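Yeah, one chain of the complex is gone here, protein chain that is, but the others are all in their spots.
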Amino acid sequence: MPSQFRFFPEQASTFASRIDLLYFVLLAITVVMSVLIFVMILFFMIRYRRGSKVIRGPQVGSNLRLELLWSIIPLVIMMGIFAWGADIYFDRSYPPAAALDVYVVGKQWMWKLQHPQGKREINELHVPRGYPVRLTMISQDVIHSFYVPAFRMKQDVLPGRYTTTWFEATKTGEFHLFCAEYCGTDHSRMKGRVIVMEPAEYQAWLQSSTGTFASRGEQVFNDFRCGSCHSPEAGNRAPLLTGAFGRPVALVGGQTITFDENYARESILHPQAKIVAGFGETAMPTFEGQLDEEQILALIDYLKSLSGQAASPSAAPSAGSSAP
Amino acid sequence: MKMSAIEPRTDYLNAGYSVRSWLLTQDHKRIALLYLLAITCMFFIGGAAAVLFRLDLMTPDADLVQSETYNKLFTMHGVIMVFFFLIPSIPAVLGNFLLPLMIGARDLAFPKLNLLSWYVFIAGGAFTIWAIVHGGVDTGWTFYTPYTSTYSNTHVMSTALGVFIVGFSSILTALNFLVTIHTMRAPGLTWFRLPLFVWTMYATSLVIMLGTPVLSIVIFLVALERGLGFGIFDPALGGDPLLFQHLFWFYSHPAVYIMVLPAMGVISELVTCFARKRVFGYHFIVLASLGIAVLGFLVWGHHMFVSGQSVYAGMVFSILSFLVAVPSAIKVFNWTATLYGGQIGYETPMLYALGFVGLFTIGGLTGLFLATTAVDVHVHDTYFVVAHFHYIMVGGAVMAYLGGIHYWWPKITGRMYPEWWARLSALMIFVGFNLTFFPQFILGYLGMPRRYHVYPEEFQMLNVLSSAGASILGVGYLLPMAYFTWSLWYSPLAGDNPWGATGLEWQTTSPPPTENFPVIPTVVTEPYDYETNSDQTITVRRQGEFAHE
Amino acid sequence: MSAHAHQQHDATGHHDEAGSVKLYVTIFVALLVLTAATVAASNVPLGRWHIPVAISIAVIKALLVLLFFMHLLGGSRLQWLVVAAAGCFATIFVSLIGADYASRDWYLPPPAPLEQQIWQPAEIPPSAPADKP
Partner (left out) sequence: MSSSAGALAHHFANIHQQRTAARLGMWIFLLTEVMFFGGAIATYCIYRTLHPYVFEAAGRELSKPLGTLNTVVLITSSLTMALSVVAAHSGNRRRLLGWLAATMGLGLVFLGVKAIEWYTEYAHHRVPGLNFTPDELGPTAELFFACYFALTSLHALHMIIGLAVMGVLVRLAYQGRLGPERFIPVEVTGLYWHFVDIVWIFLFPLLYLL
């Protein structure tokens, strides 16, 4: 952990340099405007101090042109800053299609991170350098916030809804991971490290994992006998899940939404929330309280693996299991 | 010490000394003094919490207090400073005292409601102090669910009740101001002859009337969820914690304009009086005040850029946040332009005014970093945000409040304050403030999150700097307490208009009689016309610096 | 804000007498009719149109009460100003919160096909030069 004093945070992700550039431009504007105001005030204070013998001319009540000048020009500059900021914000908010998935569960005062290949970590995240990593995050209790200053990346972790963000590390090493949203007594101890490794090193580190996350999801799928309805043998009692993930779904009432993590989680916990068209009053019980966040994430990863061709090559041999 | 032997005149202070005449008064001037007392106590309670956790933050790990106590300290500092000092300070003390005087009225429209608002303030304060004494609350002044509603096991309900009640106190004050300004102006006092302080009171009252009820409803809903189990924001039932944030920030961002708008009004008064010159662009400053009041309601989403709010809504709020920065910029430029061609004096109120303009400029410009979505992703909930809002609230609102108290102290008490002690404390406050909060900008961009009790060692040096500044600031605030109390008995008497200022409040005696004006004055000229009566010898009577003179 | 000197009787000021009984009764009947209408409308299967119909009937009823029972019709301009302020700030409040909820899932890039997601063992991704300057 680099503990020597520094005035500026490390730049360790593709966003760091872009955000820092925008930060420096804003800093320049602030310094220029502040110095301009301070110098003018000082100048006026000295020149027009009470009793100073200097001609002051007629008192100017107001000057429309000047007023418009110093409100339009700052506004135009600010709109430029807005556009620049919004562009980076848009890129930061939507992960690229091909990104390495990591599932994050925030819990009161620790981070639990889960790699699809099965590796599970507490308060530590190993990522390869130069490869985009997408974080799908949820909280088990209160609002936390996944914050890595070196990557200039922060995203609140909400209970009840997945939030996603992404980064691409450009420098190997260890970086601070903080919780930025106040979450209780040990909010300041909910810290961790992000360890960026060379891709080959990362691959070796990954090998030591047993059983993929999707296989754990399949385990949960069988334990809770989801297959009794969601399978071809069960006839038309529930929508088939093979190949469903990522594609649009038509709902009762004409709405169509994409089958994403949030929809899957909501349908597991509140089945009546968004019923698939053609399936009327569903008899699916709510699993609220029976599944914890990891199991739901595992189920969703399993659903993703159902919608892909073959499961991941390094997955457990049970890729083509009998379940649909 | 020989008291100057003028015949004793009955004014609002010596019109009755009994406790009943003070606690059941309907005179807006006495209610202002009651508020002054209550607010000063609240300020020092909140300030003590700040000094305590600033001391603790000098070391990276938890040495002075445990984490629970630290969380309760910063929550107490936040709740007391925001709801019990910053929001009521200028409107309830200076506004209550000066509004009727400035518009030539005998009193506010609803005197009994005005007294009720003080008692409601005290009731709210009592609940909050009760909660603090019994163990405090550790949710942060923002009361975010689900931590506030289900996971915190501290005295959330009584603090929420205290804040809920104190909301009504500012609603009653704002109601009084709006009706008084609309219906009780002196003859000849048209809207565009109103002093700018009255305009900012008007704009602030609008913001209070439109914003505070939403705070009341959101606290009511959280209290329902915590007390009766109505899971309104409970994610397990399908509720959305973000909806709480929307409702909360819908009030709390305009609340920061409730804090800074009155300060701007005070500064407009001070700058024109001590530059002995008409304000530059009167109409633009009026439009800017109303613009801030209205645009202030459109921007609250910039508190939620990284909280899961949709990207497009974030962009809409970002544009609107840039729009709301324009009126503040206009005001700063107009104050600076007012100094051009003036006869600038450097009494203490002017020092505070110039300090305000400088620090508010830095505070306002650093706000642009937070309005820019990309930079906010990095600096949200870090010490950069803490530094930004302290520059505006402490560098701005508190400085203006102190400047206003110094400026109108002769009118309130009939006595001057000691000039050199006041200048010394102004300088200490300025230095202490900058030393406390400027390092926090650097800390913020380095990535130190807010509300952190234990932090990595590389942030320690800047935190020690900040704590050193906090102690200077603390002493700087104690000085005015001392010399203002001292001035009540030992300072020389100030005349009716020691600064030679225009404005109706300076045309009556100081301290003014209970009915403010023997006969209601008629206003003929526009405000701040220092040219027409600049022939008066405006040299401020050189007060003897110390009492024995 | 017009600069009317305030103490002379402002022309549109309320001239201190209440409306006629007959007017109130007719307004009362109109409100009853509208209540019946909105209840009837709720029984008719309107599908998507339920919400707009119910809201518009409620707005009409509210306007009737505001204009006649609360003497807004003959009231001073200030009362209109207050009602207008309430209206537009309530709409600002609801519409900006609604904007957030409406635009939450406007654009979600489809997740990549699975084999791209899972970390490919051997090849070094071209996009990662040895070390960024």
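The letters A, B and C name the chains in turn, as written, and every chain counts its residues from 1.
Here is the rule we go by: a contact is a pair of C-beta atoms (placed from the backbone, for glycine too) under 8 Å apart; a residue touches a chain by one contact, two chains touch by 3 or more.
Quick caveat, the model's predicted, so the values are computed rather than measured.
The chain not displayed here makes contact, within the full complex, with A, B, C.
Of the options B:Leu52, B:Ala105, B:Ile344 or B:Leu359, the residue whose C-beta touches the omitted chain is B:Ala105. Per the touch definition above, the residue from B:Met42, B:Val156, B:Leu175 or B:Ala387 contacting the chain not shown is B:Leu175. Take subunit C: the residues that touch the chain left off the picture are 6-7, 9, 13-14, 16-21, 24-25, 27-28, 31-32, 35, 38-39, 41-42, 50-51, 54-55, 57-58, 61-62, 65-66, 68-71, 75-76, 78-79, 82-83, 85-86, 89-90, 93-94, 97-98, 101. By the touch definition given at the top, subunit A reaches the unshown chain through residues 252-253, 270-275, 281, 283, 286, 288.
Although one chain is not displayed, subunit B still touches it through residues 105-112, 171, 175, 178-180, 182-184, 209-214, 216-218, 220-221, 224-225, 228-232, 234, 236-240, 243, 247, 250, 515, 520.
Basically, only the chains that are shown with their structure count from here on.
Per-chain Cα centroids separate subunit B from subunit C by 32 Å. Contact with two or more other chains is made by residues 105, 107 of subunit C. Contact with two or more other chains is made by residues 242, 311 of subunit B. Listing the residues of subunit A that touch subunit C in their complex gives 17, 94-101, 116-117, 128-131, 170-171, 199-200, 202-203, 206, 245-246, 257-258, 260, 262, 304-305, 307-314.
On the subunit B side of its complex with subunit A, the touching residues are 67-68, 71, 138-140, 142, 144, 146-147, 151-152, 235-236, 238-242, 275-278, 280-284, 305-308, 311, 314-315, 318-319, 322-323, 325-326, 329-330, 332-334, 336-337, 339-346, 354, 357-358, 361-362, 365-366, 368-369, 371-375, 377-378, 380-382, 442, 445-447, 449-458, 461, 531. Contacts from subunit C toward subunit B in the complex involve residues 1-7, 78, 85, 89, 92-93, 96-97, 99-107.
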